[in-house]
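One structure coming up, written as structure tokens, with questions to follow.
Every protein chain but one is kept in place in this view of the complex.
Letters A and B name the chains as they come in the text, with residue numbers starting at 1 for each one.
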Amino acid sequence: MRDEHVSEPAVRVASLLKVFDVPEREAGLVAATKGLLRRKTREVRAVDEISFAIEPGEVVGFLGPNGAGKTTTLKMLSGLLYPTGGEARVLGFVPSKRQRGFLSRITLVMGNRNQLQWDLPALDSYELNRAIYRIPREQFTPLRDELIELLEIGDLVRKPVRQLSLGERMKAEIVGALLHRPQVLFLDEPTIGLDVTMQKRIRAFVADYNARFGATVLLTSHYMADVEALCKRVVVVHHGRILYDGPLAGLADQFAAYKTIGVAVGNGNADLSRYGEVIHREGDWITLRVSKAETSSITARLLSEEEVLDLNVEDPPIEDVIELVFAQERPE
Amino acid sequence: MTVVPETVPSREAGRVRSMVELYLATMRLAITEQFQYRTANYFYMFGMIAEPIIYLVVWTTIADQQGGSVNGLSAGYFAAYFIVWTLVRNMNIVFGAPFWEQRIREGELNRDLLRPVLPLHYDIAYFAGWKVVVIVLWIPLAIGLSLLFDPTLSPNAQQIAAFAIAIWGAYLLRTMFQESLGMLCFWTTRGAAIFDLWMTIELLLSGRLVPMPLMPDWVQELARFLPFQWAFYFPIEALVGDLSNTELLRGLLAQVLWILIGLAIFRVAWRSAIRHYSAVGG
Partner (left out) sequence: MNALRVSWLYFKLGVLNELQYRVNFFVSLFQAAIALVTGLVVLSLVYSHTSELNGWTQPELLCVLGIQILMGGLIRTSIQPNMTRLIEDVQQGKLDYALTKPEDAQVLVSVREVRVWQAVDVVSGLIVLAVGLSRISTDVGATDAVAFAVALVLGIVLIYCFWLVIATVAFWVVNMWATVELFDGVFQTGRWPVGIYPPWLRVSVTFLVPIAFAVTVPAEALTSRLDWETLAFAFVFAVVTFVATRRFWRFGLRRYSGASA
């Protein structure tokens, strides 16, 4: 079997391209009949020549609005889709060849799709996975029990899956997906539709799993919280292109041209609009938006000209930054 | 101060007009959709013609073995009967009872009840549009089958006219009864068994297996008092057989009668079904 050198990236992508031919049609009878003779198609570049590399053990978040190309990228990396162009390598394998060695080392968890048997207890599905992945029993049972304990679903795995709540089902799915101890985890919107507590639970688990087993994790999400909690590195995808690839903290630096200053003044009715844009006012606390360049000078002026009780300078909330990023028009 | 005399006629006329518009719009929608799925529709029709072809072959074989005819029906007659059968069979496919079960189960009924029109109208209109597509797709099929099986078919104008009306009569007739049957789904989830039973009886008494004259006498007697053969055997016979004008007219009237009976049953069933549904909470 292939052995990976320590310096070899777990995932390597070069100029990856995926183009779809989407049929175009208008409404109405006339257009429908015309469609009989001629099909008009439109080319959509779902993934537009992206490149990146992921080291073993990294947890990387792919962030982007719906239709950005993140799920398509994930599908190409897990072997489900053939790339139209470019190259992808996971653990040294070419994913689209779908070799057994490759498939045994990865796992795919999709937030809105189940793979467990619906009417049977999860334990039965786990046995099935054991047979499919050919996991020896001595290795299977302790790992399975450990995962069940970590996710606290001990009394749930004997109930038919359809009786579990959405969050419980997700936990059971995750256990099933990790029984073969994969080295690369592809998580496609894993927390979608779950309540906040459950989302936190699952994020904590993924972080724990990564720390314990050193698995590489690729996570797609449009929940900022997922990425903030788990990923030191984030890849922002939009219109099939990578807009940003680096630490989360640096996102604001690159995209947000402003900062917010929160200030509590003695005079609650003070009009601070000459310092910057007032975006929030609550009791004594006023929040101003100012351009990055002017932050220090405005702060200085505030301190000298107003009766400042407390002052706070912050990067804009990540959600706002992301919103700005996503709002960018597709470059032509 | 009432202004009723002027407004009532136009309100009625307005309601009729909007109903007609609804029907036309729904039919247009159905035609567009089903034309898009023409491959699937053709698949369905091909699967369906296997049945009549089998019967056709079996009975023409018997006819040939018996020296040309069975009970006075020639091989050419059988060919014609079963080719026309394919169209009539399709006209008989209506928004049936199993759909009702699905409608209720998947919660679509709640949405449909919010519409200001009886679901019945939508069902009839949609399937009517679909039937238009089916008729169009059927013609090349019928031509092909005629080339393969050599039917004896020479209807006069009245027979063709009666046939054209009768296939739509059959459609409405079967709709009424199937929709009524569908009402049972409000009370039980085991509707499937009842439908199967009904379908089997229908199968044996409608002329779908064989032309009615080939059935034993007691079966033919029984079938006269039931609606089934008016939706299947009669339309085929109108085109393929030797019915006189009086007989054609009588058949069409029988269809009308059964449609009205079916409609009456449906209204009663619908009203009590809705009452039950609202009481139980859906």
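The definition used in the following text is that contacts are C-beta pairs under 8 Å (C-beta built on N, C-alpha and C of every residue); 3 or more make two chains touch, one makes a residue touch a chain.
The model shown is predicted, which means the values in this text are computed figures rather than measured ones.
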Given A:V60, A:L81 or A:L302, the correct residue touching the omitted chain is A:L81
Provide the residue numbers of chain B that touch the chain removed from this figure. 37, 39-41, 43-44, 46-51, 53-54, 57-58, 61-62, 65-66, 70-71, 148, 190, 192-193, 196-197, 200, 203-204, 209-210, 214-216
Can you list, in ascending order, the chain A residues touching the missing chain? 20, 46, 72, 75, 78-82, 96, 98, 100, 103-104, 106-108, 110, 113, 115, 117, 119-120, 124, 127-128, 131-134
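Simple rule for what comes next: only the chains that are shown with their structure count from here on.
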Chain-centre distance (mean CA atoms) for chain A and chain B, in whole Å, is 53
